[in-house]
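Apart from one protein chain that is not included, each protein chain of the complex appears where it belongs.
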Amino acid sequence: MTEPQRRPVPRDRENDYTAEQAARRREFVADVTGASLHHVGSYTVEESSLRGNVENVIGAAQVPIGLAGPLRVNGEHANGDFYVPLATTEGTLVASYNRGMRLLTAAGGVRATVVEDRMQRAPVFVLDDALSARDLAGWIAAHTGEITAVAQATTSVGRLVEIERYHVGPMLYLRFDYTTGDAAGQNMVGKATWAACEWIQQNHPDHPNYVLSGAIDTDKKHSQVNMLRTRGKRVVAEATLPEGLLREHMGVTPQQLFRARQYSQTGGFMAGSANNGAHAANGLAALFIATGQDVANVAESHAGIVYSQVTEAGDYYWSITLPALIVATVGGGTGLATQRECLQMLGCHGPGRAKAFAEICAGVVLAGEVSLSSAVLAGDWVSSHERLGRNR
Amino acid sequence: MTEPQRRPVPRDRENDYTAEQAARRREFVADVTGASLHHVGSYTVEESSLRGNVENVIGAAQVPIGLAGPLRVNGEHANGDFYVPLATTEGTLVASYNRGMRLLTAAGGVRATVVEDRMQRAPVFVLDDALSARDLAGWIAAHTGEITAVAQATTSVGRLVEIERYHVGPMLYLRFDYTTGDAAGQNMVGKATWAACEWIQQNHPDHPNYVLSGAIDTDKKHSQVNMLRTRGKRVVAEATLPEGLLREHMGVTPQQLFRARQYSQTGGFMAGSANNGAHAANGLAALFIATGQDVANVAESHAGIVYSQVTEAGDYYWSITLPALIVATVGGGTGLATQRECLQMLGCHGPGRAKAFAEICAGVVLAGEVSLSSAVLAGDWVSSHERLGRNR
Amino acid sequence: MTEPQRRPVPRDRENDYTAEQAARRREFVADVTGASLHHVGSYTVEESSLRGNVENVIGAAQVPIGLAGPLRVNGEHANGDFYVPLATTEGTLVASYNRGMRLLTAAGGVRATVVEDRMQRAPVFVLDDALSARDLAGWIAAHTGEITAVAQATTSVGRLVEIERYHVGPMLYLRFDYTTGDAAGQNMVGKATWAACEWIQQNHPDHPNYVLSGAIDTDKKHSQVNMLRTRGKRVVAEATLPEGLLREHMGVTPQQLFRARQYSQTGGFMAGSANNGAHAANGLAALFIATGQDVANVAESHAGIVYSQVTEAGDYYWSITLPALIVATVGGGTGLATQRECLQMLGCHGPGRAKAFAEICAGVVLAGEVSLSSAVLAGDWVSSHERLGRNR
Partner (left out) sequence: MTEPQRRPVPRDRENDYTAEQAARRREFVADVTGASLHHVGSYTVEESSLRGNVENVIGAAQVPIGLAGPLRVNGEHANGDFYVPLATTEGTLVASYNRGMRLLTAAGGVRATVVEDRMQRAPVFVLDDALSARDLAGWIAAHTGEITAVAQATTSVGRLVEIERYHVGPMLYLRFDYTTGDAAGQNMVGKATWAACEWIQQNHPDHPNYVLSGAIDTDKKHSQVNMLRTRGKRVVAEATLPEGLLREHMGVTPQQLFRARQYSQTGGFMAGSANNGAHAANGLAALFIATGQDVANVAESHAGIVYSQVTEAGDYYWSITLPALIVATVGGGTGLATQRECLQMLGCHGPGRAKAFAEICAGVVLAGEVSLSSAVLAGDWVSSHERLGRNR
């Protein structure tokens, strides 16, 4: 059988980030697939601004943004009432988060705290046997100063704060932990760790082999090591919801919520779930798209641990801890046209704002928990989708 | 302390899906936050088409789309060379997937197979004790026919294929499994299961209490139950890559890949990772944004199991199984302006195309695995980010 | 370097199960290691009774047995007050379980219910590709009757109740579920499944290759699939403890227990623990040694899910579900001298008693939960070990 001649995607190696090139590729698509890309070709972002963000540009997806809020956040870095842009195509999502925000705000707001901050690259060194691997771990511990200097020489921002070690067979898995300022930092720590590994390989007498990722950084993948040891920001959002407000706004009582919490906590444990809460991924995906975050990080960032109690006064203390929230206010997609505007709405564009943004993200997630968990109990869940969703 | 007067987001209860309303809200944002939303307000999607997809519309995020391909897919439903739209802001992503597609296509293409298809809603019934819960399980088994009829009466598409049971204490967790045609189906199965539960509650002599989700559907959350029992489509992408092609295109050999596979497999196992492969979330998030999927489903869909072997001929057999790929070609955001165009590019818009689209998704994921795994080994990983990424 | 001549363990191929052979091996040990085995050689079990239980016998370990109880069990199969033999060398274990039993009994006893019963062998068939694997799954479903007949022909007791399927790449993992009467059944299901696989291999047109265990039976290993899908007996023990009794016997209140439950539930979830309770393994190991169970099954059997609530009356409902309790009252070590006596103490020796024994096991575990959890809260934990343990 003769294979059809396959046509490569047109590119201009000199300057590919132009309106002409994008148009040329849309025509190519129309030609080979028959699909018109009229809307994809309707955008206002400057092609030249996309270098470093995407290759072979053909246009832009338009993802509708709904506005929720205000959400009162009482954080260390974010403090005030926020109006939150959520880019989504799922009916009821904005309405549901909005409802949760209203309640949280009425209750005085959501406290949000970044409790850990560390991004990893995790190489693996492969030795002849376990004893050599253990010796290498000792050697690295003895040379931490030099390794840190080498790693940090690659970056003006990243700071190496710990090198964790995990032994398996003849292998030494390392987890290099960095702070990365206001960037998400995966590339930054990749480069720094690569330099560190090269230095180790060259300076250790056995010149041991390594691979830059031994998979325990679990980049773009949920993992238990993230749950335990943090990736990106570990952020807690918490609020105490007065019984009266819960009844009035949500039609549920703290006791009902707490009772149902035991069911979902138990179910989540049995299921081996990444999150014993309701739906952190919904709010995070919508926020991430709107604000130019790396949306693939929803895989890691959606992990969560809900902890709640009924207070002695009969109110409901509700918290969610996001152990692996990966966000940025510089770099990546944060500077693009609509993305920058959305970050600006939140006062979170640019340097010095990553922790504030992390606090807002956690607050938004808690709003979603409050709303959905209450709706499921109050019986509004199916009916609200009937009313607001596409299956109406 | 007196609280500032908080201003609610403007809405028109009569007709909120108009250009005027969107503009009014953008002005509101400008007023309360100082942020201009010029680009957010520049879109071509019709406001009226957004009803059921989003509330409180203010405009649209523009997410740049790059074109990768062609990718040869040899599926049961998708068969041919596909040009793939990837909406992302992460530099190198499109280039990297493109590289993997080139190799897969040169190797004759990627086989893709949907091996399971089932969407769940998982209520929990709470009884007085374990014995009553076990009895209820028996009663439900004896009334499966009636329950199925009741559930299916709520939907013209969904079909109930199994009711799984999981006992804990006095609780009976059920997992209702449905096929949902070309829709993702979360709302469809929610409505059907709600009807089923109401019927059970009314007809069982004890009128047992239930909550519509006991959290083992793990909606919007990765879980081990998904890994095992499937959520959405369980799809396998597989290819055998000739040694010569691997050397030439990627600069690696099957033996090197297989050796490194042992490292990452071991690391992924130790880390409790949702995926023992490289970065399924990257390709899926980009495809999902472009094609109007529910992007929060990246949380579940990014799970994966890589399995590979060196063949007797010395080539490399590589497969990835996505146990919880949740996709649709009707409903949700699939009908919106740019999203529809992107599905049309793939020949996957509308009824009868969900399995084809699932096959393409899996093929794209495998392309990303091939490219990144090879790059890490060949030492191109850091350098390509230097060249193409924002940290250049 | 010349290797020393290594001396093999003496054996008599004709009749190795004699006092003489055991003595001969003890002398051999004394000769090559210098260790006297006086106590090891002091036992009353008949050597001839050990055939099928152990090879190269040198004697017996003496594991001290303490007596706890009475424990009131209100089960379907076990009903009454039980005195429980616990073989252990850990100080405070018997005292602690005894304390819990006293409380449970004072509260009217522990309800115990076997909610599932199934033992597995899980072969994997390896095909050319995923499509063939899916087809094989269909073929097996279509031939379930014949496969069941073949499997059951190997056993007078085992009954095949389900063949579960799990797809990965070109592989079809199957999980054959059986009831196995009063035996633990691992060997029984191994033999039956082997026959089934041979039949499939011979009768399927492609004669597919298989391995008798693809590791998802997780024999002798804890696993999430056990948590979800049961291995051996799934048993629930539950009790409602009046507030007054808890205060008086344990010095704690339901509210304190419930509050602390949230801490350990949360900790267990974050840690990826096999059991969100306290220490099921302690009671089970001691019972298993005493009663001739396969003690390695503690690995699987110690998994557990605690679920509790404060009742409206202010009492404490406490349950633990053991999803993978593997026990027997026939076969294995149940017929040996001391082991049989201990089963007889419980009225659980011989046919028809496995479920009763499972109920007692679960009741014992709950007693241990009640005692230790209360002690930790009441501050008795360290002090009781000071008083009763070896570190006094």
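Letters A, B and C name the chains as they come in the text, with residue numbers starting at 1 for each one.
Operating definition for what follows: contacts are C-beta pairs under 8 Å (C-beta built on N, C-alpha and C of every residue); 3 or more make two chains touch, one makes a residue touch a chain.
Only a predicted model underlies this, so the values are computations on that prediction, with no experimental measurement involved.
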Full-complex contact with the absent chain, from C:18, C:187, C:201 or C:255: C:187
Candidates C:63, C:142 or C:161 - the one touching the absent chain: C:63
Touching the absent chain when the full complex is considered, from C:77, C:165, C:222 or C:249: C:222
Listed residues C:73, C:94 or C:163, member touching the removed chain: C:94
Sole residue of B:48, B:144, B:203 or B:262 that reaches the chain not shown, by the stated touch rule: B:262
Residues in subunit A touching the chain absent from view: 76, 111, 113, 115-116, 129-131, 133-134, 137, 166-171, 224-225, 228-229, 234, 236, 238, 272, 305, 307, 319-321
Chain not shown, touching residues in subunit B: 224, 227-228, 259, 262, 265-266, 268-272, 276, 305, 307-309
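Please note the rule applied: only the chains that are shown with their structure count from here on.
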Copy pair subunit A, subunit B: interface residue numbering same or different (half cut): same
Inter-chain centre distance, subunit A versus subunit B - centres from mean C-alpha coordinates, in Å: 16
Sequence positions of subunit C contacting 2 or more other chains: 224, 228, 272, 305, 307
